[in-house]
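Worksheet for the structure shown next.
Note that this complex is displayed minus one protein chain, with the remaining chains in position.
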Amino acid sequence: MTLPRPKTEDFGARLSFDRGSPGRRAVDVPAWAGDERPLPDTHLLRDSLRLPELSQGELVRYYTALSARNFGIDSGTYPLGSCTMKYNPKVDDLVASSAGFATAHPQSPAEEAQGTLRTLLELRRGLGEATGLPAVSLAPAAGAQGELAGVLMITRALEDRGELETRRRILVPDSAHGTNPATAAMAGFAVTQIPTAADGSLDRATIEQELDESVAAVMVTAPNTLGLWEQGIEDVADLIHGAGAYLYGDGANFNAIMGRVRYGDLGFDVVHLNLHKSFSTPHGGGGPGAGPVCCSEELAPYLPTPVVEECEDGLVRLTAPERSIGQLQQFHGNVGVLIRAYAYMRALGLKGLRAVSGQAVLNANYLRVLLHGHYDLPYDRPVLHEVVFSGSRQRREHGVRTYDIAKRLIDHGFHPPTVYFPLIVEEALMMEPTETEPPEAIEAFAAAMIAIAEEAEEDPEELHGAPWTAPIGRLDEATAARRPVLRWQEEGADSPA
Amino acid sequence: MTLPRPKTEDFGARLSFDRGSPGRRAVDVPAWAGDERPLPDTHLLRDSLRLPELSQGELVRYYTALSARNFGIDSGTYPLGSCTMKYNPKVDDLVASSAGFATAHPQSPAEEAQGTLRTLLELRRGLGEATGLPAVSLAPAAGAQGELAGVLMITRALEDRGELETRRRILVPDSAHGTNPATAAMAGFAVTQIPTAADGSLDRATIEQELDESVAAVMVTAPNTLGLWEQGIEDVADLIHGAGAYLYGDGANFNAIMGRVRYGDLGFDVVHLNLHKSFSTPHGGGGPGAGPVCCSEELAPYLPTPVVEECEDGLVRLTAPERSIGQLQQFHGNVGVLIRAYAYMRALGLKGLRAVSGQAVLNANYLRVLLHGHYDLPYDRPVLHEVVFSGSRQRREHGVRTYDIAKRLIDHGFHPPTVYFPLIVEEALMMEPTETEPPEAIEAFAAAMIAIAEEAEEDPEELHGAPWTAPIGRLDEATAARRPVLRWQEEGADSPA
Amino acid sequence: MASPADGAANGGAPHPYIPATEADRARMLERVGVPDLDALFSDLPAAFRDPAIDLPTALTEPELIALLEERADENADPARPNFLGAGAYRRSIPAIAAHLTARSEFVTAYTPYQPEISQGTLQSAFEYQSVVCELTGMDVSNTGLYDVASATAEACLLAVRATKREAVALLEPIHPGTAEVVRTYSRGAGLRVDLVPSVSDLTEEHACLVVQQPDFLGAIVDLEPLAEAAHASGVLLVTVADPFALGLLRSPGEAGADIVTGEGRDLAGGPGFGGPSLGLFAARSPFMRQMPGRIVGRTQELYPPPDGAGEPRTGYVLTLQAREQFIRRERATSNISTAQALIALAFTITTQALGPRGLREAAELCYQRAHDASARIAALPGYETPERGPWFQEFLVRGPVPAEDLAAELRARGIGPGLDVSARPEPEAREALLFAVTEATPNAHVDALVAALAEIGGGA
Partner (left out) sequence: MASPADGAANGGAPHPYIPATEADRARMLERVGVPDLDALFSDLPAAFRDPAIDLPTALTEPELIALLEERADENADPARPNFLGAGAYRRSIPAIAAHLTARSEFVTAYTPYQPEISQGTLQSAFEYQSVVCELTGMDVSNTGLYDVASATAEACLLAVRATKREAVALLEPIHPGTAEVVRTYSRGAGLRVDLVPSVSDLTEEHACLVVQQPDFLGAIVDLEPLAEAAHASGVLLVTVADPFALGLLRSPGEAGADIVTGEGRDLAGGPGFGGPSLGLFAARSPFMRQMPGRIVGRTQELYPPPDGAGEPRTGYVLTLQAREQFIRRERATSNISTAQALIALAFTITTQALGPRGLREAAELCYQRAHDASARIAALPGYETPERGPWFQEFLVRGPVPAEDLAAELRARGIGPGLDVSARPEPEAREALLFAVTEATPNAHVDALVAALAEIGGGA
């Protein structure tokens, strides 16, 4: 006994530009009560501007409806591997948004921003302690910019050593995040790919073989994107240093080892962290993040500007290291994110940070054993923060791809894990439950994965159409790229860009 | 090509009490670092407390999920008649929540709360101007409390006139909101119901007939719950006064006439307003509201305490009127709501308030003409802020009740109108679009209503099962009342209260 | 640029809150068949139409923000030490309470008349009822009334209905605001309100005895003997309890109370000059159908979900509505309609975030901090902190100068003193100020207070 669902609006077809009506407005602008000065000559002025015209209530409804078409951590389990999607404490947003922080002008003299500066100083010190790399710049806006900073610091160190002309290669494992090779290239280096050994670790033999006077650095993700620790990395570090190169650490997965081992102690020269991962600042649908870069004393003079320092007069100031690679942004980085990260660090303390890594790793292993046998596990061994399964069996035996599995998970109420990454695992399903998921949620997620494995056996064809219960069905990504429509166009003028 | 929707959780069956696990917690409490003093004797102390134990992330997810199971104004058109559901400006929430307002202690000396007090004073003055009843107390927490205040003021005035013993009746039209007779009874009066005339107005003849020395007051909703103005109310006021009684105005529908006519000018003695309706403060799912009471100079000495006054020394103070009925609350009313209402009044000004009533009335009439012919219109004439249709034809001809129509509207994406009220209209559908709905939304709502009228003709049986697309299906209200379960019980102990 | 609100009224741009443009309006008027807006108001009496009304002109949003920021700054500095309590206490509210309560699906909803799309409000209200029952030891809670005082007045009216007696007794010391409101509400019903110093003043004329816990001067009341004495005369015991203190104190229900009221505001948000407030109201089950206010009940779907995927699911609805004004009209148990739902939601989230251990710990911290402050003050030469038995968070301070002067001296030093209770009859209150120190009072504020008192004492 069901009437058809009334034909629903094609919500996505109508942008805010297509709503409202000419003349409506969502806010008013105060009138100018003083004398009117003449405007500049009209050839300098705009004569038209097309923007939506909606009343305030309409605009609020539109974006509220859009938010309801989004899945966030507060909506449910979001086990994207490598992305470390965990609960974002609301108090961090609260403290960061107080007027004293929010209105501080970036050009303020240090005296007028001691509250912000001292907070940044203590964050800097905490990160230096936690990584064992005491020299830190908080300037990078995200992990990739942190990487760029680190590689440019190596560039500059080599320049000072007179070896920049000769050391033109950076070794990067094939399991590395895409930002690693992209950064190396952006910094002007040639990238040599290092294969992953059968046990999921760096292929030591290839490294030894490749390490020569043309190598500037080795970039290693630690733990790596398989959720595994590079065993013996401290010896590799010696090798690398012996060859006159630097060891760069991608510390985006620092959450796995916080409080348990320190990059500096193991011989890493420079590392970036992703505070929007390990330190739980919100992702915001793609930023803002923060990617501080931490390094040894040797590389400290090259750190990006600014570095926060406590001066002899007791004031905290922003300073430019002696041989700094320079600024990365017009001002001082994503300060609001840094304040949140500081709040997170203070809410946890050392024991808390150790509890984070402990529980994150236990959760990943718990998921590993729950799914064991249901999906292929190419590197079948205990993991750290994440575990990478493969949908190869499902693909081979039932023609069900990882893509289908991911989409079907949506019907089960979960955000899918990262798929098809790392590239070295076929049909990869890379899962990171993080420490903020309760065991019940991990069990429910595993149950959904197992149910899908059964559906793949019983109704393989059917899975290709998933999801059915999302705000929208499976989307045509190929056409989007082939005939790109990248902006609103007036009705009728909807031609590709 | 669709797999069954995975069996979804029976979300409502699991309260926060049933989630989490013993020992989890969502916030920590600071430790006490000083000396520990002994606690009071244990017979004064609690030995157990059952509350949910969830981590912070779990609790956030639970209430976020609950919010997604709610429809608010920001979700779409919400045309509840008499309830005046309109866009709630976000800026009002912002200004009311600033620390200076939020932390003011209610026992503060006036000197320390001038910001709040001056705001309340200006609101009081504005409401006095707008209603033409200059004496105002902002104390009542909602409309019903405003009514109680008003009737008690009349009580006290009669007492002073020595007529309280004799004047024991209040006349209330049968179209009145339930709070009117309930209030009259709570204040100790007998209620005499006045029927509504065929044109939807007060039956003047009955009033004249009933008006005698036993009558304390007549309570009139103006405009009334049919969305109609009581024509000639100013003459009725004379009659009432002539009989020694008072005219109480239920001003909950003031939004229809703001800026166009004033209660005081027409002879109303006392009126309450619903700021959470006319002045667009949020409803919050059932409050907080604010129901200021405005009265003539004659009744001013009886106003509830406190009244905000500007004193000769320039300070604004809370005062107790001479013959006040007393306090209605421990402190001074829902101040946070009053600040929002003040912000709303200032954002609109007189012209804006006139624009509100003008557009609200146009919107109601627009809806009236759009639905004309599709549903019965018992009082077929131009209306003010709302229009009351009837589903009688659908019931008679197709067995489809207003209840079914309301539930089916949910499938169309709208909140249903008020149903089965006013009681004098059979199968009533009482609709108030308010001025913040754009014409397109009114058209879409009318189209949905018309589509349902067609469904009622074609598939009447089917409508009884609606809604199908809501977070939950039609609920069994009868069993809920017969076997009340009113609180969480430990698993297994789920017996009725 | 025209002043913003001119628009909608005079044909210019519409106000941001009102979407219809002049063109929209023209189209609509034509469809309605009237020439202009004025025509729609023709039922209003012509002689009184469009009066002159003196209201300030409209402000744009930035102007409004600036004005109200200025106003907020005219209140006392929020960071200043302040020891006022006496019915409103500073609490640590978890950040998630404000975050979740601000979700617009909660904020912008009406009373949940359509349960299928109001489960958020309804299920939260059921959570609230459950929390209130656990805290108070009662069987049934409504979804909340306006504030503690009006809730207590409603409790008296219920007791009167239930016992058919016509007087109520309030045990001193009780908050004067509560007593006042009971008087106001009793005015209509023609009840007698007796403020009694002792339970021995109860008679069989009294419908109920109202006892505040902790009492107005801060003392913890041993409720059980009071309940016994009241019940012995057929009098109901109404307890007005601070729900925060109930994290530590025995539940009134266990001690024998019949009805419990309380103020929820402090656990929901800031004092806000007193409101929005939240009146807790819970009772034993025999009074269920006599309760005022909304009550939410649990039920099931009438039909299984349409996809055939299972059994009827659980949902929540407003229930026992036959008590309420919109059905029962003049025979309703109360006239209340709109109450304080959003504040109840914040209250629920705070108590649930604290959880059973957190609420206890917070109450103990409050107790410890207050007792420590009191001891430090008592140790100052010239000061006493007269006690009336065990107490929770409020204490009396008598200093070397009269209460009024002590208060003035503290104010002159930038400290908000406790309430002046020197006019009260209790001997301990003579020349005393009533100070509140809670779990949320910063240590530095207590230090400042002690230092200021010492200084005042030294100069005396």
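A, B and C label the chains in the order they appear, each numbered from 1.
The criterion applied here is as follows: a residue touches a chain if its C-beta (ideal position, glycine included) is under 8 Å from a C-beta of that chain, and two chains touch if they have at least 3 such contacts.
This structure is a prediction, so every number in the text was calculated from the model and none was measured.
Considering the complete complex, the chain that is not shown touches A, B, C. Checked against the full complex, the candidates A:288, A:378 or A:460 give a single residue touching the omitted chain, namely A:288. Touch with the chain omitted from the figure is made, among A:124, A:167, A:276 or A:317, by A:276. Across the interface with the omitted chain, chain B contributes residues 1-2, 20-32, 54-58, 60, 64, 89-91, 93-94.
Within the complete assembly, residues 1, 13, 61-62, 65-66, 73, 79, 92, 94-95, 99, 102, 104, 357, 361, 439-440, 442 of chain C touch the chain that is not shown.
By our rule, only the chains that are shown with their structure count from here on.
Set against the C-alpha centre of chain B, every other chain centre is closer than that of A.
Work out the mean CA point of chain A and of chain C, and you get 44 Å between them. A separation of 47 Å divides the Cα centre of chain A from that of chain B.
Centre-to-centre, using mean CA coordinates, chain B is 18 Å away from chain C. Multi-chain contact residues of chain C (touching two or more other chains) are listed as 3-4, 14-15, 17-19, 24, 61, 94, 96, 99, 104, 303, 306. Taken residue by residue, chain A touches two or more other chains at 1-2, 20-21, 24, 55-58, 60, 64, 89-90, whereas all remaining positions touch fewer.
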